[in-house]
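Here the complex is missing one protein chain, while the rest keep their positions.
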Amino acid sequence: MTLEGLRQGDGTDTRPETVLKPQNRPNRRRAGTRLPVVIGMAIIIVLTVYCLFPIYWTVIASTKSTNELASTSGVWFSFPIHLVQNIRSLFSVDGGLFGRWMLNSVLYAAVGGVGCMLISGAAGYALAMLRFRGSRGASAIILVGTMLPATVLAFPQFLVLTNLGLVNTYWAVLLPSLISPFSVFLARMFAIQSVPRDLIEAARIDGAGEFRIARTLGATLMAPGLVTILLIHVVAIWNNFFLPLLVLNAADKLPATVGLYLWNGKVTQNPDYQSLVIIGSLVSAIPLIVLFLTLQRYWRSGLATGAVKA
Amino acid sequence: MTTSTATFVSERRAAWVLLAPLTFFFAIFFALPIVLAAVQSFQETKVSGGLGIGGVSTVFAGFDNYVAVLTDGAILQGFLRVLLLGVIQVPVMMAIAILMALLFDAGIIWGRQFFQTAAFLPHAIPGVIAALIWGGLYLPQISPIVKGLAALGIKADFLGNTTVLFSVMNITTWEWIGYNMIILYAALQSVPREILESARVEGAGGIRIALSIKLPLIVPALVISLAFSIIGSIQQFASPVVLSTFTSNIDSKFTPNMAVFTLAGGDGVPQRAYALAMVIALLAFVLSFAVLRIRDRTESNR
Partner (left out) sequence: MNVLVDAFNQTHKDVTVKLGAVPGGQAAYEKIQTAVKAGVGPDVAMVEYQEIPTLAAAGVLQDVTSLTSKYKAEFQPAAWKEAGFLGKQYGLPHDLGPMVMYYNNSLFQKAGIPVPTTWAEFQSEAATLKQKTGAAMGSYLNYGLFLEAISAQAGAHWFGTAGNSWQVAINDASSKKALNYWTDLTTSGEAIMDKGFNAGYWSDLDSGKIATYITGAWGYRGLEGNLKATSGDWKVALVPQWDASHPVNASIGGSVTAVMKGAKYPDAAIEFAKWLTTDPAAFKLAYQNSGFYPATVNGASLPEYSTPDPFLGGQKVGAVYAKAASQVDSSWQWGPVMTSLNLQLQDALPKSLQAGSANSMLDTIQNQTVSDMKAAGFGVTKG
């Protein structure tokens, strides 16, 4: 509750909707707003169809057997629906490898995401709130780091990991994913916006140590921002493709994205994998969607903070 | 004054402790790889013995790899393509995102939560998989869209020589439209309500308010989103790679990032991949400093 009060820039739903809702001006509403509502709804519905149609089509496709995929039209289910059968074979084929991949993805995303959040949060707070020589330079390096394409880094990272003897271990994916310049960039921004300097000065005068201030004041005030960082990075790790592709060999260590890509490559030789790839794609997106929906309140306020003053 | 100096000293120490984990991992997994890439970009592998089985040596190559990469017509075309992405796809996507955000913010949409979630859903789908999905929707033999258009007498070719770039743009737009909409919507929601109230009292209509009051106020958020989107277009990789399995119209150097992958996996001079990577990184540096400047300017304006 105190968090709610302290949070700044949490714009999500703080503005009473009534301000804009036409009920306040009934006389106007009758005259002028029906047309805008119709046009507005029409635009939104068209765009929603655009966003949802490919997903809908994939769901349809996933209910079909491999052969029906190429031979039927694709906008409607073909009967009998093979969904249950497809899901069952998804989790049983190759000795239940897909389930293993999903668990790997969860491990990579959870450990990498939380670790990155802690490291980035500490660094972002330091860069934003503490005075030290080189602070500006460090911030600039971080910003430059956000712009480096993953493909540029992947090959040399692979070389480093090979020489550290970490290739084909969980560490090869976990350790590099602890670092995300973009997360540090965000954390610094969240710190600037949500931690008032006066409050820190006041705490210092009260005799609190720097670490205590960072832990109690900083972490608490930055909480929505940190959740946002966690989510953005979890998505990044979940979707990470290039690095795991390079640094892992053992099929049982792969995350779901790379595993599905591996299956997709097998389609040439063994078409039974076609429908598995499609249904696997859908299943692998479910945890992310659930995570987004359940944590919506937090990341929205986090994004709002970032959006306003970025 | 002595207390303030003392505080400053412990601040510095605290800063270094808080930054230590970042610095450690950054050095190993960012700085070191980049140094390695930079060094290799000036080297080339030479085989010996004529037939190539007399051993391999690595020699200094000067700027040879850079010259080779920057005189490769296919690679330069790739740069041109991502430039087109930046100037066509990004503005279109942002315009739609703004429109959606403004409509949601205007409070005239029923079921806002549902529609916002729907728009955001594509972002939760991994890039490779999104490209596979759209690949199916582009393939004339199985695409319900192509079939539907054909029934209306329209012959659509999404994988043609000129159209395929727009098909790539569409996948990016689809993936990021909801994300940008949410950011802009969040920014719109924090526009002070007093301002909107007074505009209404003065008789301004919804569209007027949207264009002349709300839009200017969210320019900072817009600039940042725009900048990150443009930088994102330089990094185009997954969509063209996946689509290239469906059509001959995407070559192996379709975007600069694809060219890096092609060169590194090839058997000619893999160090050319590092040279190209350094060029892309340099370009990213220039862009990121532009972002820094813009951000500083918008910060100082407020």
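Read from first to last, the chains carry the letters A and B; within each, the first residue is number 1.
One rule holds for everything that comes next: a residue touches a chain if its C-beta (ideal position, glycine included) is under 8 Å from a C-beta of that chain, and two chains touch if they have at least 3 such contacts.
This structure is a prediction, so every number in the text was calculated from the model and none was measured.
Novice: Determine which one of B:136, B:206 or B:220 touches the chain that has been left out.
Specialist: Residue touching the absent chain, from the options given: B:136.
Novice: Decide which residue listed in A:129, A:187, A:200 or A:246 touches the omitted chain of the complex.
Specialist: Answering carefully, the residue with contact to the hidden chain is A:246.
Novice: Which listed residue, A:125, A:261 or A:292, touches the chain dropped from view?
Specialist: Spelled out, the listed residue whose C-beta touches the missing chain is A:261.
Novice: Which listed residue (B:56, B:87, B:150 or B:286) would be found touching the missing chain in the intact complex?
Specialist: Checking the options B:56, B:87, B:150 or B:286, the one contacting the hidden chain is B:56.
Novice: Determine and list the chain B residues touching the chain excluded from the picture.
Specialist: 44-53, 55-56, 64, 68, 74, 136, 139-142, 161, 244-249, 251-253, 261-262, 264-270
Novice: At which residues does chain A meet the chain that is not included here?
Specialist: Residues in contact with the chain left out: 66-71, 94-95, 155, 158-159, 162-163, 165, 167-168, 245-246, 248-251, 254, 258, 261-262, 265, 267-272, 274.
Please note the rule applied: only the chains that are shown with their structure count from here on.
Novice: Where the centres are mean C-alpha positions, what is the separation of chain A from chain B, in Å?
Specialist: The separation of the two C-alpha centroids amounts to 15 Å.
Novice: Spell out the residues on chain B that touch chain A in their complex, using ranges where they run on.
Specialist: Those residues of chain B that touch chain A are 7-8, 10-19, 21-22, 25-26, 28-30, 32-34, 36-37, 40, 96, 99-100, 103-110, 115, 117-130, 132-134, 136-137, 141-144, 147-148, 174, 177-178, 182-184, 186-187, 189-190, 193, 196-197, 205-206, 218, 220-221, 224, 231, 234-235, 237-238, 257, 260-261, 264, 273-274, 277, 280-281, 284-285, 287-288, 291-292, 295, 299, 302.
Novice: Please output the residues of chain A touching chain B within their complex, sorted ascending.
Specialist: Touch list, chain A to chain B: 9, 11-17, 19-22, 32-33, 36-37, 40-41, 43-44, 47-48, 50-52, 54-55, 57-58, 61, 69-70, 73-75, 118-120, 122-123, 125-127, 130-133, 135, 138, 140, 143-153, 155-157, 159-160, 175-176, 178-179, 181, 184, 204, 209-211, 214, 235, 238-239, 241-242, 257, 260-261, 264, 277-278, 281, 284-285, 288-289, 292-293, 300, 303-304, 306-310.
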